[in-house]
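With one protein chain held back, the other chains of the complex are shown just where they sit.
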Amino acid sequence: MIFMKWNSKITKVEPNHLVTCGYRQEDLIGNVPFSSVVYLLLKGELPSKEHGRMIDAILTACVDHGVTPPSAMASRVVASGGVPLPSAVAAGILAIGDAHGGAIEKGAKLLQDSVTRMKKENKTVEEMASLIVKEAKEQKKRILGFGHRVHTSDPRTKRLFSLADELHISDNHVALSKAIEIELEKSVGKKLPINVDGAIAAIISDMGFDWRLGKGFFLIGRAAGLTAHVYEEQTREKPMRKMFTVECEYDGPEEKDI
Amino acid sequence: MIFMKWNSKITKVEPNHLVTCGYRQEDLIGNVPFSSVVYLLLKGELPSKEHGRMIDAILTACVDHGVTPPSAMASRVVASGGVPLPSAVAAGILAIGDAHGGAIEKGAKLLQDSVTRMKKENKTVEEMASLIVKEAKEQKKRILGFGHRVHTSDPRTKRLFSLADELHISDNHVALSKAIEIELEKSVGKKLPINVDGAIAAIISDMGFDWRLGKGFFLIGRAAGLTAHVYEEQTREKPMRKMFTVECEYDGPEEKDI
Amino acid sequence: MIFMKWNSKITKVEPNHLVTCGYRQEDLIGNVPFSSVVYLLLKGELPSKEHGRMIDAILTACVDHGVTPPSAMASRVVASGGVPLPSAVAAGILAIGDAHGGAIEKGAKLLQDSVTRMKKENKTVEEMASLIVKEAKEQKKRILGFGHRVHTSDPRTKRLFSLADELHISDNHVALSKAIEIELEKSVGKKLPINVDGAIAAIISDMGFDWRLGKGFFLIGRAAGLTAHVYEEQTREKPMRKMFTVECEYDGPEEKDI
Partner (left out) sequence: MIFMKWNSKITKVEPNHLVTCGYRQEDLIGNVPFSSVVYLLLKGELPSKEHGRMIDAILTACVDHGVTPPSAMASRVVASGGVPLPSAVAAGILAIGDAHGGAIEKGAKLLQDSVTRMKKENKTVEEMASLIVKEAKEQKKRILGFGHRVHTSDPRTKRLFSLADELHISDNHVALSKAIEIELEKSVGKKLPINVDGAIAAIISDMGFDWRLGKGFFLIGRAAGLTAHVYEEQTREKPMRKMFTVECEYDGPEEKDI
């Protein structure tokens, strides 16, 4: 096979010489925090001190949520089949989809599109939030990033928002997201607090990241937690341990002869 | 189904309350570097300042090596099929195996077993290294973590070792690994320098990590680079782009009728 | 954990008793062709003789297309990292996406939606085809399932269509798909022949399958070819063999100090 010519902005590889987004790897290693190197890889430049601290906080906010999310459960179950650690971690990453972590991507898209429209149509944040909630109601669409199956006041969300304020990162996207929360409560009649996905969606948008990277931040952070789950399963439990006993009702066609 | 009772040392999840290895997540977020949280997840305790800086350096040393390693190529190729970002990243992680990143795991196992034996048999590091090389030769086994297909003097290796010295982390495992390099050169007749996998194997061993986590460190770091590759493929290239043209010779059975 | 009650129409599992979609597994094994069991699993009933032969043909038409498609390349590359066979096959399956095999799903959706509309609006197949091509042109959308990067007259397509005719399966969806081919040629000015994905999309639609299963047929057939590729890579080649040499231009930020 003959490869077509490729181009890449990520890493230049030459014998004894590795340059990632402009920086020699030996200069990055041990001098620039790993989380800032993540930022470098995804944005093509090193973060300011504030952005560096914010991306670090975001990655930490994604690390783990116990054994029940689809990603952790998938990693545990696959590990139980007796496979190498990376295969089991990969299974968990596969579970990061539109319904699990996906609100970062979709939420960020909505916020980014809406801020663009807000500026174009010369609207205030409150007007825009009201419009978003109204349109979602009309189209019977859920606005992603609000409400959580476990937490009513997620400590991660509060911490991320207060840090974004403290670091002067909070801007239109964070403001819009908070305004949507208020409008949603008016519209739905009950509080649907911004969840951790929604908070990250708003903050990465104010940091200038493309919404297409939404699941990427989640994945990079969660890879650490999934690795811990797989390691725990592999070292603390037996392969094919009895993880659950069945209460699954078969309601397919009745038993019959061929 | 009824789940058996599970136990986990990773995260306690209660409404509005998330405790990871003893620490509230809101306390970790933005206060403890992400790489130290990785350490916490894999070791159950926060690192000392020195260990924290070392683990950060190790993760950065794993982030990326351009488009050619199996992991990056797999992520690129899978992204090209038109799938969500996490699926393509997961494909790359699947490529982390015994031959790609695996020298960390196997190398660390060899070093850890050998240091145990060395102490038991009251041998010096040099004697142990000589024995390892001799036994590998007799059993016609390769000692993993030495030699690299591209680099003769990998800048990542040098940087990691000098940092491990500076942070007073280097101990028996690092010493043994360097002694093996010397013995290997005597035995093989050419320099087979410790590669980046070998350096990480030695350092995580001196940090007290279980060799079973070897591929885990690589995976957590590389997840960042793979995310960058998938994002670049998705935003810069067309799906199913012509990545290569074929020069594959079919040498199976000759064409025939059924 | 306590599982919620689950329901499933697939398999009833009791000690020494396995019933799949109504049939005891021991009755299916060796009595009903495997491809008909696939049909049973996806449709909940055994196929007629004609449908049984058609589904068998469809699975065979999906088995393999050499080393270049993203799925085969991903499996090969991942195998090269030194991982177990299923992990490498899974990597290939991950590559089955909107751009690779995805035309079955999207094509079947278009055909199924269009046949419904055709009946409702009392149109002929030709009128409907003309409308579809006109609307696609206006919306600048590609109609999936037409054209192929290698084949101008794909032998699989011809065989599948002639079999569908012979077995009296061809109906509105096949007719519409052929009518679109004619309209496309008029509109684009060159022949864009129905490809193998497009043919399968039309035929499974005339067989009454849900378009959501489109990638499923492809995947089940291709799993066989991918297994062969991984086995060949593992037994014929060395791990981390030099699969390609680089001609990748780094066009990221220029090298600089931190």
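Per-chain residue numbering starts at 1, and chain names A, B and C are given in the order in which the chains are listed.
We take it that a contact is a pair of C-beta atoms (placed from the backbone, for glycine too) under 8 Å apart; a residue touches a chain by one contact, two chains touch by 3 or more.
Since the structure is predicted, the reported quantities are computational estimates derived from the model, not experimental observations.
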The one residue from A:Thr20, A:Ser35, A:Ser71 or A:Ser130 touching the chain left out of view is A:Ser71
Of the candidates B:Asp27, B:Glu121 or B:Glu166, the residue in contact with the absent chain is B:Asp27
Cross-chain touch to the chain not pictured, restricted to C:Arg24, C:Lys109 or C:Lys123, is C:Arg24
Where subunit C meets the chain that is not shown, the residues are 1-4, 6-13, 15-18, 20, 24-26, 28-30, 32-35, 37-38, 41-42, 53-54, 56-57, 59-61, 63-68, 84-87, 89-91, 93-94, 96-97, 101, 150-156, 158-160, 163, 210, 212-213, 215-216, 219-221, 223-225, 227-232, 234-236, 241-248
Hidden partner sits against subunit B at residues 1, 3, 5-13, 19, 21-24, 27-28, 31-32, 44-46, 67-68, 83-84, 86-87, 90, 94, 244, 246-258
Per the touch rule stated above, subunit A touches the missing chain via residues 1-3, 6, 66-68, 70-71, 73-74, 77-78, 80-83, 87-88, 90-91, 94-102, 149, 239-240, 242-244, 246, 248
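We take it that only the chains that are shown with their structure count from here on.
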Judged by C-alpha centres, the chain sitting nearest the middle of the protein is A
Whole-Å distance, C-alpha centre of subunit A to that of subunit B, is 24
When centres are defined as mean Cα positions, the distance from subunit B to subunit C in whole Å is 36
Residues of subunit A that touch at least two other chains are 1, 3, 6-13, 24, 28, 32, 67-68, 84, 86-87, 90, 94, 244, 246-248
